[in-house]
Structure formats: C-alpha cells, structure tokens
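All protein chains but one are shown at their positions in the complex.
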Amino acid sequence: MNFWSDFLTLFLDKLQSPTLGFLIGGMVVAAVNSRLAIPDAIYKFIVFMLLIKVGLSGGIAIRNANLAEMLLPAVFAMVVGILIVFIGRYTLANMPKVKVVDAIATAGLFGAVSGSTLAAGLTILETEGIQYEPWAAALYPFMDIPALVTAIVLASIYTSKQRDKYFSKEESLSKQRVTAGGYTSEQGGNAGGYSSNQGITASGYPKRQPERVKIWPIVKESLQGSALSALLLGLALGILTRPESVYESFFDPLFRGLLSILMLVMGMEATARIGELRKVGQWYAIYAAVGPLLHGFIAFGFGMIAHFTTGFSLGGVVILAVIASSSSDISGPPTLRAGIPSANPSAYIGSSTAVGTPVALAIGIPLFIGLAQVLMGS
Amino acid sequence: MNFWSDFLTLFLDKLQSPTLGFLIGGMVVAAVNSRLAIPDAIYKFIVFMLLIKVGLSGGIAIRNANLAEMLLPAVFAMVVGILIVFIGRYTLANMPKVKVVDAIATAGLFGAVSGSTLAAGLTILETEGIQYEPWAAALYPFMDIPALVTAIVLASIYTSKQRDKYFSKEESLSKQRVTAGGYTSEQGGNAGGYSSNQGITASGYPKRQPERVKIWPIVKESLQGSALSALLLGLALGILTRPESVYESFFDPLFRGLLSILMLVMGMEATARIGELRKVGQWYAIYAAVGPLLHGFIAFGFGMIAHFTTGFSLGGVVILAVIASSSSDISGPPTLRAGIPSANPSAYIGSSTAVGTPVALAIGIPLFIGLAQVLMGS
Amino acid sequence: MNFWSDFLTLFLDKLQSPTLGFLIGGMVVAAVNSRLAIPDAIYKFIVFMLLIKVGLSGGIAIRNANLAEMLLPAVFAMVVGILIVFIGRYTLANMPKVKVVDAIATAGLFGAVSGSTLAAGLTILETEGIQYEPWAAALYPFMDIPALVTAIVLASIYTSKQRDKYFSKEESLSKQRVTAGGYTSEQGGNAGGYSSNQGITASGYPKRQPERVKIWPIVKESLQGSALSALLLGLALGILTRPESVYESFFDPLFRGLLSILMLVMGMEATARIGELRKVGQWYAIYAAVGPLLHGFIAFGFGMIAHFTTGFSLGGVVILAVIASSSSDISGPPTLRAGIPSANPSAYIGSSTAVGTPVALAIGIPLFIGLAQVLMGS
Amino acid sequence: MTQQACKLVIVTEKLLLKKIAKIIDEAGATGYTVVDAGGKGSRNVRSSGQPTISDTYSNLKFEVLTPNRDMAVKISDEVAAQFFDDYSGIAYLCDVMEVLHAHKF
Amino acid sequence: MTQQACKLVIVTEKLLLKKIAKIIDEAGATGYTVVDAGGKGSRNVRSSGQPTISDTYSNLKFEVLTPNRDMAVKISDEVAAQFFDDYSGIAYLCDVMEVLHAHKF
Partner (left out) sequence: MTQQACKLVIVTEKLLLKKIAKIIDEAGATGYTVVDAGGKGSRNVRSSGQPTISDTYSNLKFEVLTPNRDMAVKISDEVAAQFFDDYSGIAYLCDVMEVLHAHKF
C-alpha cells in the first residue's frame, strides 16, 4: 500500500500550492458578492502573456529538438480529443432532459484545451522539477482543433437529420408556423424552456436549406482564436528569432504572478457560472465533475503507451493528461457558438467554467503529477 | 531645539522621494491640461496589485505573530475612526452654508482609509528602514468600517429628524408638493443650488417612510468593496497558503513601480477635482487641509499610548497615524453614495481627493515618520 | 569594398532581433485575420511606460550633463523637421490625384516623431553597446513640434488661398450652394470621392471666415499630447527627484518586454491600415517607403556635421536619424485632425502606419546603426 | 403580425443599475436594453468616487419597450419616486411604430 | 431641405456584428450606427465564453435610418430569418420626424 500512501501525501501537498490558493480565493471572493474585479483588458492581456510565454519557451527549446519524437504523442492527442467528444455524444447526450446539441457542444468544449489550465500544469511541473519535452505544450492544437471540429460535425449531422424528419412531418401539416427552427422542434428537449409562441414577426421566416459542414472553416476559426494565435505566434518567434533576452527579462519572470491572477479570475468565474449550470440540470454537473478526470486518465494511458514505445517522458505524459482533462475557456466557446448556434451556451460554458475547470485544476493536475511521481519512484 | 532642526531636515528630505515626485507630477500634468491618461483598467488593476501585496506580506508575516498584541491598536483604530466622524459632525457641519448631510459624509470619508496612502506610507517606512508589526496594515478595516458606519448612522438619524419636522409642518400646509425629499427641504443649505422647481413628473411621488438604519448591511457593503476585498484576500492567502514564490517573484518587485504610477493618478485626480471642491465652498477646503494632520496626530497619540503600554512599535504608530490621516478614495465613495444618497458627492469626493489625499501624502506621511525618527533618536 | 560587406553583415544581423521579430509577427497575425488583440488600455499604458522610461533615464543622466552641447543637435532637429514637411509639400503634393492638404498632413506626420520607433532605436543601440548622449532622446520635441506646426501653417495658407479663389468665383455665380468648404472646392483633387451632392441640410451653412493661423495653440496641443507629456514628465522627474529606485526596479526591467509587445501592435496596425492606404493611391505608398530613409539620411548628414564640429557622438547621430525617419503614430494624428480638418486621415495615417513605420523600424534603424558602426570601425 | 409599443427611456446614474432592472422586471416588461452613457443635466453631480481621468461614462440609459403607456408610466413613476430625489435622472416616452420581431412580446 | 425617414433598431448578440452590418449594407441603407448594449429578454442566453466578471455588455444595438418602411422591414426580416432562431434579438421601427443633416441620404 506504499503506492497509495505516497500518492496521497503528494496529492495533499499539491493542494496547498499558491496556484490553487488563488483559484479557491477567487471562488470565495465571488461567493461573498465582493465587488473585486479584474478588468477585462487585464484578463485578456494576461491570457496573451501566458500563452505567448508557453509558446516562446517551447519554440526556443524546439530549435534543437528532434521533432520526429512528436509524431506519436501528437496522433494520440488527436485521438483523445476526438474520443472525448464521442464519449460525450453517447453518454451525456442520452441522459433525460439533455438536449443532444447542447450535449455535443459540451463534449466539444471538454475535448478542447484550456490555455490557463495548461499554464498551471506547466508551472507545477516545474516547481516539482519534473522534466518534459520542450514541444509538449505544442500538443495543444492537436487535441483542441480535432475536438471542436468533431463536435461541430456531429451536431450538424444530428441537426440535419432532425430537420429532415421535421420537414417531412410538416409537409402534411400545412400552414404550420415555420419560425421554430432546430431549437424548438426537438420534442422534450426544450431545457431552456423558451418557446417562440408569443414571438411576433413581420413576415414568415424563409425555410433554411440544410448545408454540408465544411471542415476547413472550423479549423481556420480555431486557429484564428486569440489563445491559439498567441501560442503559435510564440512558437514561431521562439523558433525563428532570438527572443531569449526578452523572454528572460520579461515573459518568464512575470509568468507565475500573472498565472496566479488568472487563477483568481477562473475562480470568480466558476462561482459566477454556477447559477447557469443549475438551470440546465444535474447531468451536466455530473458530466463536468467526472469528465475531466476520466479524460485525463484516458490520455494518461495513451501517454504511457508512448512512454514505453518511443520514450515519451513522464512529464510529457502528465501534460497530455492535463490538456485532456482541461476544457476550453477562451477560444472554444465562441467557435462553438458560431459552429453549433442552436446549442445553449449556458449549458456548455456553465459546465466547463463552473465545474470542469476547477476539477481539472484542483484535482486533475495534482492527481496526474502525483501519479507520475509515484511511477518515477517505482 | 535639536528636535525641531532634526525634524525639519528629515521632513524636507522626504519631500524629494519619488513617490511624492509622481504625485506632484500628476498634479502638474493635469493642471496643464495634458491628454496623458492612465486607462481605467490599469488604475483598477494597480489598486488591486498594491492591496493584495500589502495583504500577502501581512499574511505571510502574521503566521508567526502574536495576534494578542493587535488587540489594543485595533481598538484604538476603531475609536479614532469613530472620533473623526464626530469631529466632522460638530465642526464642519456647523459651518455656514455647509449642509449637514454633506458634512457628515465628508467626515465619514476622512475617517475611512485610503489603500494607496497606506501603500505609500509602507513604502517610505521601508525605505527609511523603520520596523513595524507585520499585522499593522491589517488595522485598515478596523478604522475604515466603523467610520463609514458611524457616518451613515449619523446622517440617517439627522435625516429622519428633519423629515419628521418637515412632514409635521406639511400636514398643515395641505396640497404642498411632495417631490422635494430630504435635500430641498433644508432651509438655507441648498449649496448645490439646484431645486426641482421646474421639474416635471408624471404623477406625484409617494411619501417615503422613514426606515431604521441597519448596521450589518453597511459593514457588508464595506467588506465587499474592491479595496478591502483585495486586502483581505491577500491576508487570507498569506496566512493559509504558501505564496512566497509568487510574492517574491511578482507582487513585491512590482510594488514600488505600480505605486509610483498610482501616485501619478492621484495627482491628476486632485487637480481634476479642485473645481468641484470650489463649488461647495471654502469650509470644505479648510476641513480637508487641516483634518488629515489633526486626525493623524490624534491617532499618533493613541498609538503612543499603545507604544508605552503594550510595546506597539513606533513604525506601527506611524501606520496608525497614516491610515487616520488618509481619506478613502476607492471603496468609501460608493458606500457613502448608497448609504447617504442625499449627500452631494462633489462635496466629499472633492474634499478628499483634491485636498485631503495630497495633504496626507505630501505632509502627513513625512511628518509622522519624521516625528517617529526623532522620538527614536531621543 | 570592405565597407559594403561589413555593412551588409551588420544589417542582416539586426534583422533577426526580437524587436523586428515581433513587428513581423504582428503583421502576419493580422494578415491571417487572427482574433488576437492587445486591449486598448494595455496599448496606451505600454506607450506611457516606454516614454516615461525614456524620459526618466534621460533626466537622470542629464543632471550631470553639459546642456550647451545640446544646442547644435537641437537646432538641426528643428531644421530637419521643417525640411521634411517642405520636401513633402513640393514632391508628394504635386503628384497627380494627390490632394494638397492630404499631402501636407502626410508630410507633417513624417516630420513628426514616433515614440515607439525611438524606443526601438534606443534598445538596439544599447544591445549593440553604442554610446550616446543622455539627452539625445530629448531631441524628440525639437523635431516633432516644428514639423507639425509647419504642416498646419502650410495647409492653412494653402486653404485660405483656395478659399479666396473660390469665394471670388462664387460671388459671380450667385445662389450657388455654400456647403462645400475647402474639401469639395478643389477641382480634380477629390480623392476621397465623396461629394455632398445628395446631402441634405435643414438650412444653408453660413460662410466661414478665413482665420489667421496661430502658432502657440499648435505647440500647446502638441505638448499636451499623451506621448510628449509622458516623455517630458519623465525628464522632469528624472532631473528634479531621485527616481533611481523605481527606475531600476520597475521601469527599466520592463522596458524591453513592453517594447516587444508594442512592436506586435505596430505590426498588426500596419496590416490593418494597408487597405486604407490602397484607397488613397500609390503615390502615398511610394512616399511612405522612400521618405523614412531619405529623411533619416538627411538627419544623419546633419548629425555628422555636429559630430565633426562639436563632437556629437555617433550614437547621437543615429538617434537623430531614427527620429527623422520615424513618423508619428500617437500624438501626431489627433493634432493634425484638429489642425488640418479638411485633410483625409486615411491618407496620412495609412501612409505612416502601414508603410512608414515598418520601413523606419525594419530598414531604417538597422541601416543607420550599421552605418554608424562602419564609420566607427573606420 | 407586428405590434405597436411604447419605448420608455430612463437616463440615470450607473450605480442604480440593479435596482432599476428589478423595478422593470417587476412591472412585467418583457425585457430591457441598457447602454453606458455620459451626459449633463441640471444636477450634474458625480455619482461615484472613480477617477475622472480617463473615466468612462457614469450614467446608464435604459430603453424598455412596453406594450402600452401605462406600464411605462408605472415603471417611470416607481423609479422617479425611489431615486430622483437623490440621484440624477430623466425619463421620457417615445413612440415605437411597430415591433417587427421579438422572441416574446 | 430635410427629409422624413424610418429608424430601424435591432438589439442582438455581439458576435453577429459583421454579419448584420453586411445585411444592412446589401439592403442599400446609407449607413448605420452601432453601440454596445446589455440587456435582458426572454432568452437570456449568454453569447460568448468571455468572463462575466467585469464583463462588458455582450449585446449590440444597431440603428439604421432608412428612407422608407420597406427597406427597414426587408433588413429586419433578413436578420430575423437568419439569426433569431438561434440568437437573442429584437427588432423594432421608430418614426424619425426629419433628417436634418446628412452627407448622403
């Protein structure tokens, strides 16, 4: 039972780190209705600073790295990202009172990656002195984009099937109102509870033609998001220019401090979003609590395969698990709002921000690091 | 006469510190109508950074401190906070052309505490190498909250007395307009000069019932303010987690620089508010110039009692004097606006920002530190 | 041919600096339509931080400097600033399809100085270990203000001449509409393509009287701009107070990092403005590409005269060339918008931001530094 | 099918946001729209202690579409009675020709 | 010479900015004005993943002056058809007494 006692000690230890302290502090601050607020401009700038730093340090290190090693972990990242969405599609989406499109969007967000969770993971890895491949942070887009694409494609297939059913039904029921669209047409799934019964409209809405989903626009949309852009910009600058002087005098020293403030914001967000989550029902809460750990363990497993076959470091395995357990908070939601417009944002943002991210940060990260340390010791 | 010459030398020396330089720089910048501006988001973030840093350093140090020592200074802080409001109530409020509610609100703001003045005081204390108790900054809320509560209660008692008079008068004068409320009902005190004579209203306003003032909502409102929240969050994190790494790499090194920028903003503010102060009359200016020094000396006196009885350090005495001489700039005004809605904000904000804060910073701090140094030398 | 090969090596080397990397990174980011954005508040704060730092370091150094040395370079800065405007007036303004007022405003902007380009130049000079006079950055206003004043005066003279022509013509054509003003009255120069033909107006606009241009308001307007104010504030604080502690712990260490982020913004801006530049025609592009280098060489020439006569350092010569080749991005445009309201801002801002600044940064700075190094070597 | 409506506009101090939103809700309006605003009126009294330097606007403008004049007047009277003694504010009513599209009205 | 006009007001989610601007342009309107807005309606669904803490408003209010009711209804119908199934939004029409000055109308 040495394994378990070792693990527990390590786990409890991590719970006292300042990163988590600020997260919990933020939750408390919001819970007592404090008017403390981090201005939006500061929040956006901190996210930028963290991701460009992660990119820069990766880029600088990659210059001398053997990128062939990256192949297998990158493929695994893709596989995990897609898998997470399918898991959500066949679990959460089948629960009673859960609308299918909402569930698919939620699964997409949990498959996608959170830059701030990644940054927190990297910080704690460094504190613990665990080595990892310099390119490991660059696995981010390999999991993020496939997850979002899969979710949008699945939702689109589902919606057009529903639409076909609906329209064939409707043809027989002439004169029925056409206003409804994908959202209200779903029987029993109207979790949001709003119908357009009382709505008024100057003229009837024209029928929308089902369209084929195109993959490339979704990929482009993801890459253009502010988080991925900052990460890739940092990578490119790290590889192509000599940013060591700025990196060491500016981006690196500020990293931990800025991260702690970001954790505060995440904490405040989590509390603020709890209400939204409550509206959409308990299945989302359960999914959001269990998902991050499950996804992390799956990724940890894949990572261990790479560890044994190609020598992927245990630190790298932890990073893979952390990005799997994280759920996107910055780039993902707008991409989903545009890509699955009929899904209720309260469902997926509530799940991710109020429960998913705190679980990934407060339980996931210490768990996977503890696990790696036990495995190293053995 | 050694005392006075020593004191003068020390005092003049302090006037050259960069903190004061930035304050005066800001005044000049605004006076020449420069378009230089520190964005609001930056200002708010700087305030957050300073107060969480003050909190963190206090919290870290408190872990090993004997908090029993804090009892007497905390009680003195409360006494001073309440005393300041009463002083204002029986001096400023009795001056000609000064409305009583405006005067009470102003006294409340001067009893309350300014985080930025406190931060400036701590910096100069450290520059001078004067020791103080780690928990001294935590005296802030013990003075701040009682002062605001006292002011709101006094104003409320006064207003309901006035209302009673007014309504009993009115009953005899039937058909008189009821629109007026507490503000216009005061004879001869309409300093703002606005009457609702020409106002129009769709239907008469209903009579408002006098309500009993409740203390707890005011205390809560104060604690929820952004400044106190940041300070208390820092304290809690300092005590409960191990934030030394972030503190040393981030919060501490940025402190002085951010403070200097905040001083610039305070300076610009002071000039910008001078106009408002001018409108409300010279008694406010006199109160605002004399108040900070008087309040500081009273607190210094109480501090010396604690110094001789319980060994409260001279640095701590200076901090007590500084928070007494400071007047709240961030949390106080909104609390007062909500708690004493009939008071004219131009009166209290103008007094505090345009005169009170510069006096506390530029004269108060060097004065009290100089005094402590002379006392130490002797 | 040693000179040319030396120069080429040095020039290519500079192209790899992180400063340029971030500039080009910004261009690419905007070109691929990324949603990455640096919030406005951060941008404004960074500009403030850089210019106050430049001012502070100058001010601290000036305390012991012999300011008499500054006389000749300051006069040369003025001469160059005015010369640049006249060059634009007699080249760009005479091109086909170029409106005279637009050309004058553009020349004014190119004569004026960019704080960010100056900051980039200083950083690279320091990286290369080239010495310069502490007061060299203080040449900024000596070039900036005369250039803007000259442009506004020239434009005003031109406009009132046009107006006289127009009104004398109009008197004979009674009942002609008066709405037109300076802009539409120019034959063949209506580059913007908008006429008020379809405009509606409740009553005729009254005739505007031509006014004499006053110099002092323009100078004041320039000095009140945020960039110059920050620089002068820094200088004053550097000279009059002892800001070394804050300077060394805050302003100096953050300088390079903040500059790199500003470069990113400049790059994004350049791409974003390209479209505007395209609308106003290719002559602006040609002027904006050639101008910075030409202006820089002229200033370099004047600088060398000062070098040989009064011993002005080669580093100082480079600074003179850099401020000449730079074009104003922060203070200049609003001053011109107010001073030459009839000029089309798309013309001058497009030219400066989309082409002028990148050329000055990416070619000008390395060129002039390379040149100085070759001259030093010889 | 479209519908006529009234638009009630209230301009007042920012710190009343939540309280006025509550009054609107309770009056039974289907919604409201709010924007940050600056302005000058007769009182011209500052509402908060925030820096004026680089200050953003400290007023709010509410716009509420109501199905009839009565609801608008009810909201406006309640707001005026509770706040316009002590706070700056103005309230006026505009005609809306027709509501063209709404999820609920 | 002044001219009468209609004012179409559309309040909807921020992320539709560019798409609605395009619809307005294509309908032939001479311009539009847009402001940041907050609000509450029947759907009350958040539009983005941005933090709510210290969030700025997440709605937009478009105002379009059109020379006649038809153009306004055309724009409004197009916007409603494309977006109001999935996004929050309201559209209504006001009378403009007269356009006093415009560069082009």
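Points to keep in mind about this one:
For reference, chains read A, B, C, D and E in written order, and residue numbers begin at 1 within each chain.
As a working rule, contacts are C-beta pairs under 8 Å (C-beta built on N, C-alpha and C of every residue); 3 or more make two chains touch, one makes a residue touch a chain.
Because the structure is predicted, anything quoted here is derived from the model rather than measured.
Considering the whole complex, the residue from C:25, C:39, C:234 or C:316 that touches the absent chain is C:39.
Among C:268, C:298, C:317 or C:360, the one in contact with the hidden chain is C:268. For chain C, the residues touching the absent chain in the complete assembly are 30, 37-40, 43, 179-183, 192, 194, 201-203, 205-206, 208, 265, 268-269, 272-273, 276, 328-330, 332-334, 337-338, 341-342, 344-346, 349, 353. Contact between chain E and the unshown chain involves residues 5, 7, 21, 25, 30-36, 65, 94-105.
On the side of chain D, the interface with the absent chain consists of residues 6, 8, 11, 35-43, 57, 59, 61, 69, 72-73, 76-77, 79-80, 84, 88-95, using the contact rule stated above.
Assume only the chains that are shown with their structure count from here on.
Interface of chain A with chain B: the two copies contact each other largely through different residue positions, with under half of all numbers used appearing on both sides. Taking only C-alpha atoms, you rotate chain B by 120 degrees to land it on chain C; that is to the nearest 5. Multi-chain contact residues of chain C (touching two or more other chains) are listed as 39-42, 254.
Listed for chain E are residues 42-43, 73, 76-77, 80, 84, each touching two or more other chains.
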